[in-house]
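For this view, one protein chain was removed and the others were kept in their places.
And then chain A:
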Amino acid sequence: MAGKPVLHYFDGRGRMESTRWLLAAAGIEFEEKFVTCPEDLEKLRKDGVLMFQQVPMVEMDGMKLVQSRAILNYIANKYNLYGKDTKERLLIDMYTEGMADLNELISSLIITPPDQKESKMNLIRDRTKNRYLPAFEKVLKGHGQDYLVGNKLSKADILLTELLYMVEEFDASLLANFTLLQALKTRISNLPNVKKFLQPGSQRKPPMTEEKLEEARKVFKF
């Protein structure tokens, strides 16, 4: 009853981490109710609070929001992180959709069968270095501004920073030649709300481990 958003998800990054980043960067305190066993998920389903029987689900403003993109867009709109007009919104969407593609690729590594891991890792390296990071570096170079869109912090900058930390965790050398991206990552990381979120003990979640994956498999039955 605190009025704070309540996030319902597994105790891991998955499809909720971007929402945690966005809320944190917007300075919004939130609570989390973790789904830790199949029965937790069943209860949410039986209570009828999951439109498509799935998490993430965020209780906010009297509503039960589902679908991570819908949630992110709502939060971005509410806290003025979605540009000033349709054209800026388009650019933010284009960039964040590209980021989501790379994010999913990196996140899929942990569930890749052992005999395919090597080629998946090569694919991640290739796409990161030759497709995605160059595209975002080019945007920053193109206008020379500190933020991706409209010279103002938006969902795009926050999610890019999240992604760059993931890339760094995967292979820090991939960031080597992207000086503008590194600068943006530093700049965003130094914003007070983000700085706090990056401290140990925050609600930011660590990378998925094999044990966590087993837990997730049990809860979500995949």
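Quick note on the criterion: a contact is a pair of C-beta atoms (placed from the backbone, for glycine too) under 8 Å apart; a residue touches a chain by one contact, two chains touch by 3 or more; residues count from 1.
We take it that contacts and distances are computed from a predicted model.
Comparing "glutathione transferase", "Mitochondrial intermembrane space import and assembly protein 40", "Vacuolar protein sorting-associated protein 33A" or "RNA polymerase Rpb4/RPC9 core domain-containing protein" against the UniProt entry of the hidden chain yields the protein name "glutathione transferase".
Contact with the omitted chain, checked across A:Asp11, A:Asp93, A:Asp171 or A:Glu215, is made by A:Asp93. Of the listed positions A:Thr36, A:Asn77, A:Asn151 or A:Ser202, the one in contact with the omitted chain in the full complex is A:Asn77.
Annotation: of A:Val49, A:Ala135 or A:Leu175, A:Ala135 touches the absent chain (contact as defined above). Touching residues on chain A toward the chain that is not drawn are 51-53, 63, 65-70, 73-74, 77-78, 86-87, 89-90, 93-94, 97-98, 101, 131-132, 135.
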